[in-house]
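Here the complex is missing a single protein chain, while all its other protein chains stay put.
And then chain A:
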Amino acid sequence: MQADIFAKKKRNTLAFLLLLGAVTILAMIITEYNALKGFASIPKAIQWGMANFYPTAESLEKLPVILEKLQETLLVSIAATTAAAVFALLFSIFGSNTTRVNAFFGAITRGIATVFRNIDVAAWALILLFSFGQSALTGYFALFFGSFGFLTRAFTETIDEVSGGSVEALKATGAGYFSIIFQSVIPSSIPQLISWILFMIETNIRSATLIGLLTGSGIGFTFNLYYKSLAYDTASLVVVVIIAAILLIEYASNYVRKVIL
């Protein structure tokens, strides 16, 4: 009997690997992708990058403009995340199994959040382009909607995980709904909630760059502008600045996490 289980597991693994291989090969045939050629072009790409894609002294003159755009992108990301977090907190409290008002209302709030979560930020940007055109507002709302969906889900799970016991205890003492939320749910989950918000800010700064390409705003647009006009040195400076900003933000949020957790 025991040997059968192991043999079966091995067969399953083998079947999975074969399937994976078949799908890969099929995909390569359909897209006419030549793996050898693909890998062979990597050195060439590096060579090109080394030759053209580095900041020069004259590109540094553009630095103030770039930093201004970077600042805009950072602020939009942070604003979108924090605003989304406020709504997500409300929705997660109404959607979480431990704190929901009733099952029906809980299902509705969770459903709304699921819809928002499953539409990607880039898709939101495309949808919103119709309403707001190419502006920072489009980017802001795209990030806001995407973060709202994700944070609601993350908050809901945090609340369920952290506060089930104390919610039960406070209910048993006869405490009211709002007392329970403010004295038990929020104090027990706040560090994790903040941690999720920080994570979302980091993610949003990265997405904001890409969304900027679509919406014609922020640092993403700046990059696109210089890149398309063949100013590779300035475009590379933009990349360096973005990477520096992301590392800095990550360092800062890791520090905050360490302090609060």
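Brief remarks on what is shown
One rule holds in what follows: a contact is a pair of C-beta atoms (placed from the backbone, for glycine too) under 8 Å apart; a residue touches a chain by one contact, two chains touch by 3 or more; residues count from 1.
FYI, contacts and distances are computed from a predicted model.
Going by its UniProt record, the hidden chain of the complex is named "Phosphonate transport system ATP-binding protein" among "Phosphonate transport system ATP-binding protein", "ABC-type polar-amino-acid transporter", "Tryptophan synthase alpha chain" or "Cell shape-determining protein MreC".
The hidden chain makes contact, of the residues A:34, A:114, A:134 or A:179, with A:179. By the touch criterion stated above, the residues of chain A touching the omitted chain are 163, 165-166, 168-176, 178-184, 187-188, 190-191.
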